[in-house]
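Okay, handing you the structure first.
Here the complex is missing a single protein chain, while all its other protein chains stay put.
Should a chain be cited, it is by its letter among A and B, assigned in written order, with residues numbered from 1 in that chain.
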Amino acid sequence: MQDIGSYLDHMRSASPLVHNITNFVAMNSMANVLLSAGASPAMVHSLEEVEDFAAISNALTVNIGTLEPAWVDAMTKAIARFNADGKPWVFDPVGVGATPYRKEVSARILELKPTVIRANASEILSLAGLSNAGKGVDSGDDVTSAVDAAKVLALQTGGIVAVTGSIDVVTDGTTQISIPHGSVMMSKITTMGCALNGVIGAFCVGQTPLESTAAALTYYGIAGELAKQNSHGPGSFWVAFLDALASLSGDEVSQRSKAILNGN
Amino acid sequence: MQDIGSYLDHMRSASPLVHNITNFVAMNSMANVLLSAGASPAMVHSLEEVEDFAAISNALTVNIGTLEPAWVDAMTKAIARFNADGKPWVFDPVGVGATPYRKEVSARILELKPTVIRANASEILSLAGLSNAGKGVDSGDDVTSAVDAAKVLALQTGGIVAVTGSIDVVTDGTTQISIPHGSVMMSKITTMGCALNGVIGAFCVGQTPLESTAAALTYYGIAGELAKQNSHGPGSFWVAFLDALASLSGDEVSQRSKAILNGN
Partner (left out) sequence: MQDIGSYLDHMRSASPLVHNITNFVAMNSMANVLLSAGASPAMVHSLEEVEDFAAISNALTVNIGTLEPAWVDAMTKAIARFNADGKPWVFDPVGVGATPYRKEVSARILELKPTVIRANASEILSLAGLSNAGKGVDSGDDVTSAVDAAKVLALQTGGIVAVTGSIDVVTDGTTQISIPHGSVMMSKITTMGCALNGVIGAFCVGQTPLESTAAALTYYGIAGELAKQNSHGPGSFWVAFLDALASLSGDEVSQRSKAILNGN
């Protein structure tokens, strides 16, 4: 793996166009996160143009937070274009365990083989259940169970799975990288996870997805730590977080990184 | 009535899941307000899942700010589920007086008997006109007229009506509580009222709606006062407001509260 901060430098020099089909809650904050990080965001969902836009974009994120049938059709069309072109895309199965409709849509998207799946532990466990990987997923230690489920999911889809939480774990099913960064404050701000998808997508452009996903999570988590130091509540945290995303250099990310690579 | 700050403590310990079918402008700020306060927000509107999600949520808010027919259908479905389960829901008739479509939709929603209606004086006066409560509602002292209209509306729907403005008033038609908190700056930030609906809904879970609505308004208004002291314009006000929502304790709310209960 390259020096972890170099992935940030690479992303900024490329300034990739990230096409997002995401939920209504996340659109504004995600765009600001991507701009602060140094990427170029766009939100395009109309069936009349979603394939045309996918064709000129560098990375794609799909997120089922406020899904409805026409938006799922848009996701499917954009994903098909990305798969045909061999470009990276990130899937966020928001609240997949909450309703049968989310489960059904997520199962369909999983079949399209996301480059990266990013979700919290509960969502990973629900997803793994969908692909019949889950035995005992609802019991025991959540973190351990989720990492095991993530590995099975990665092997089944052939992609990368990132489980985010107090410690983030990224795996391709055989190798895993632990990223002990971030702040509990990040769970008190809406769409922090949704916005991260865009950053992961941007980092994956022209880079191997396991390492670039780990680098994106490291950068994001360190920005969260800096923001915690410079704030005194969720309102000022968000302000400081965007400032930190913009001010962090690749060198600083490398110096602060505590990411740990473990073979399986 | 219990100590007014205890309603905040109760809400935080329950951390209720608040299902919001709200307008596009409010979604992000409402989610951040609910997270800062200590509740768990979700925005779900698809007809394919709205009833399933309503079944697992603790409170519901419906808001016609950017209404369209499919969203109104989603509101109706979610409300039916909440009514069947005896769970609280809050209706915000944004701009009801502006167009015939808003009036027609609001009249339909009123028939479903909201647990709480929250609106500004003009909207309450328009609503009261819809339910034939209005004689002379367009003239005279706005605040006085709105409180009278709110009482009639509360008696007709069997719910609670909250009129928010420079002084907030909550009534069940016979009792009224006046809440002289807040800041004029709150009218310079978009969706402050929309986001409040979620807080009211969260406070109503497992509590009587008259008192918990008054407690929610008191908490929100005091947070606004603190934010005013810690800001110098609408941008910094919003930041300080989220920080205040998160930092205020139940005891502090009780100490600062000036809410006044009046029998009719």
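The rule is simple: contacts are C-beta pairs under 8 Å (C-beta built on N, C-alpha and C of every residue); 3 or more make two chains touch, one makes a residue touch a chain.
Just so it is clear, the structure is predicted and the values come from calculations on it, not from any experiment.
Peer 1: Pick from A:Asn32, A:Thr76, A:Gln156 or A:Ser187: which residue touches the chain that isn't shown?
Peer 2: Of the candidates A:Asn32, A:Thr76, A:Gln156 or A:Ser187, A:Asn32 is in touch with the missing chain.
Peer 1: Sort through B:Thr144, B:Ser166 or B:Thr190 and give me the one touching the missing partner chain.
Peer 2: B:Thr190
Peer 1: Could you please point out the chain B residues that touch the chain left off the display?
Peer 2: Missing-chain contacts on chain B: residues 23-29, 65-69, 95, 98-102, 187-191, 231-236, 238-239.
Peer 1: For chain A, which residues touch the unseen chain?
Peer 2: 24, 27-28, 31-32, 35-36, 41-49, 52-53, 56, 238-247
Simple rule for what comes next: only the chains that are shown with their structure count from here on.
Peer 1: Report the inter-centroid distance (CA atoms only) between chain A and chain B in whole Å.
Peer 2: Centre-to-centre distance between chain A and chain B: 34 Å.
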